[in-house]
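Worksheet: the structure to be examined is printed underneath.
The complex appears here without one of its protein chains, the remainder shown in place.
Letters A and B name the chains as they come in the text, with residue numbers starting at 1 for each one.
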Amino acid sequence: MIAENVVDLSRWQFAATSLYHFLFVPLTLGLSFLLAIMESTYVMTGKEIYKDMTQFWGKLFGINFALGVTTGLTMEFEFGMNWSYFSHYVGDVFGAPLAIEGLMAFFLESTFVGLFFFGWDKLGKGQHLLITWLVALGSNLSALWILVANGWMQNPVGADFNYETMRMEITSFSSLLFNPAAQVKFVHTVAAGYTTASAFVLAISAYYMLKGRDAAFAQRSYTIAAGFGLAAILSVIVLGDESGYTDGEVQKVKLAAIEAEWHTEAAPAAFTAIGIPDQDAMETRYAVKIPWVLGLIGTRSVDEPITGLTEILEKNRLRVRNGMKAYALLHELRQGKRDDVTLTEFDRYKTDLGYGLLLKRYTEAVVDATDQQIELAAQYSLPRVVPLFWTFRAMVACGFIMLAVFVFAVIASSIRRCRQTWLLKLSLYTLPLPWIACETGWFVAEFGRQPWTIAEILPTFLSASSLTELDLYLSLAGYLGLYTVFLIIEMFLMLKFIKLGPSSLHKGRYHFEIAKGAAL
Amino acid sequence: MWYFTWILGLLLACSLGIINVLRLEAQEAWDKEHISLDPLTQLMNKDSMIGRLKEKVDNSRLNGFPFSILTINLTGFSEQNEFLDYEVDTTLRNVADYLKEEVRAGVDIVARMDKQTILIAMPGLPVKTAEQTASRFKQDIFNKVKAPKNLAVEVAVLVAQYPINDSAFTTVSKEVENLLQMVCNKTHTV
Partner (left out) sequence: MIFDYETLRLIWWALLGALLIGFAITGGFDLGVAILLPFLGKNDTERRVIINSIGATWEGNQVWFVTAGGALFAAWPMAYSVAFSGFYFALLLTLFALFMRPIGFDYRSKLPSQRWRSNWDIALFVGGFIPALIFGVAFGNLLEGVPFHFDDEMRSFYTGSFWALLNPFALLAGLISVSMLIMHGAVFLQIKTVDAINQRCKQMVTVFALITMALFALAGIWIANINGYQITSEILPNAPSNPLTKIVTKGLGLWLANYAHYPVLWAIPGLAFIAGSATIILSKIKRPGLAFISSSLTLTSVILTAGVSMFPFLMPSSSVMNSSLTVWDASSSLTTLKIMFWVTMVFLPIIIIYTSWVFRVLRGKITQEHIHNNDHSAY
């Protein structure tokens, strides 16, 4: 058993580093495609302004990409460094998508990104365009594989526990790849990335138009971002809905927690828009409910109920007891008693082994747990509702506001009325929303999976490395310190180049320049 | 299944972005064709220029950045009658071509105001830069543009800095008229 402090600190550190990493990833995912679109338009029309757009937004892409790579390196190290039991327990399954991510996606993205920036003079128009598309493809493929890995953490299909090696092992790679949780997460996450990039370009173009500078450049950027962004935000919302449905099937406890669904209601269940959930009392005070909505989203039917937390708790009490049996049998197998009876019995209970492991929080031996400890373990198997309830609603609210903004933006850009001040100001103020949505979304995904690292298989408190508190304090301080400095530098450079606008390309065509390649 | 949807959706989204902007291009091309140009130099004529000038001046005033106007007066034409018409035309066209190359496309506007005056509106340029640009243009036109020997070039610069206290700037159109008045009076010759 690892000290609780060490586990908590490890969790804080992983949360901080991954949320920080995800500040930069969505922009990379989406902006790479926006660049590809801009460059395609350049190749199609031959107009230099589109090349300027590709290069200017590409400059901002580069500033962002640098930090994406930096923080991404941390993630690869962190599984082994801070979560070594996890890495051993599921490495057979989890390691493969990560390695494939490297082979298929990182190589593609990183090799060609250099040519994207430095190959303009050495490549033909068509070749360079291909490169831009490949960079976009590479970054999205990396999202695919990491989400296959994360999807497996949420819904561990295609794998089985092997008592001889004390770990989970792959039984079916195709189940892993086509895991419904992975599929829906992937499309939802990349769509969120596309939305983020579109909102970014939209806001900055709006800023230029508000300042009355570089109108032609800004208007074209705005128009492209509006079109791409509308498709993106629609996908995000549709796939968010699909995620809810998938959770209703494979991760019922998460759906119940997000919705503060304390009891199984008569189908179709109502959606609680606002309220004050109370986990101890298992009720939501001052709830404002919208009838039928939850049932329709969660089950796509009017007669299938959404399982409530109370019912899940009831089931989990039984599962903890099964887990105890599984644990005892596992011990016998490990001691060498490998007769058919033990093996069959173990197979019967091993899906609940994880629930048995929850007891380790209260007693190292597991098999001697008292009824009180079993009750505590069952309670512990449910995630904390209040944080999930609010972050989920924050994410959805941001999503719907962005939907409205993109609809307005597309309409305006189609009828060439982009220069309305109210719309430009709205576009500008929308800038932080996708980031809020992305971070809250990830919080919901990961916090909703607690107390497990691998749902129902390995609890978080057992997954950490056997380090000391000092180790964690030092690494946490290092990360926070360095990351803060990097963020300040990155924001400084971003803002500098955003303020300068396309004049920073020194082409002699833009607001702050004095014609033909003159120095600023 | 969703992976497949992703590819489809992505292609749709990209197409939406491209189509949206191509529409914009088509509309702008149409607009451009319907703006009245001076037939000889293919620059804007006086009327179109005044319209655009109003917009640009307004914009600068709203956002607080300076606005420069350069006029290039090719004197020596009307004074001597020895020049043939076509020589005059060719010179004017060469000057116009040179300027089209040198100014910031999409930001600056160049127009032919009358027989020998070309006006360049350059939003965002402060005084010093405008003066430097003006003298550079003057030099270049002397040295590079093919013209008869007696051609004299005068370049005048007017820079408006905002906010201004001059009470003469009441309405927008009045501003523009006044601006042009000051220009023609050569308030600041280089």
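Operating definition for what follows: a residue touches a chain if its C-beta (ideal position, glycine included) is under 8 Å from a C-beta of that chain, and two chains touch if they have at least 3 such contacts.
Given the structure is predicted, the values throughout are model-derived calculations rather than measurements.
Across the complete structure, the visible chains that the omitted chain touches are A.
For the chain missing from the display, the contacting residue among A:Val43, A:Ile100 or A:Leu480 is A:Ile100, taking the whole complex into account. The omitted chain makes contact with just one of the residues A:Met44, A:Leu73, A:Leu318 or A:Ala365: A:Leu73. Listed for chain A, the residues touching the missing chain in the whole complex are 62-63, 65-67, 69-70, 73-74, 76-77, 79-82, 84-88, 91-96, 98-104, 106-108, 110-115, 117-119, 122-123, 162, 164-167, 169-171, 173, 334, 465-467, 471, 474-475, 478, 482, 486, 489-490, 493, 504-506.
As a working rule, only the chains that are shown with their structure count from here on.
Measuring from the averaged C-alpha position of chain A to that of chain B gives a distance of 50 Å.
For chain B in complex with chain A, the touching residues are 1-3, 5-6, 9-10, 12-14, 16-25, 27, 59-60, 62-63, 65, 101-108, 123-125, 129, 132-133.
On chain A, the positions that touch chain B within their shared complex are 33-34, 36-37, 40-41, 44-45, 47, 49, 144, 180, 183-184, 186-187, 190-191, 194, 211-217, 219-220, 223-228, 230-232, 235, 239, 242, 410, 413-414, 416, 508-516.
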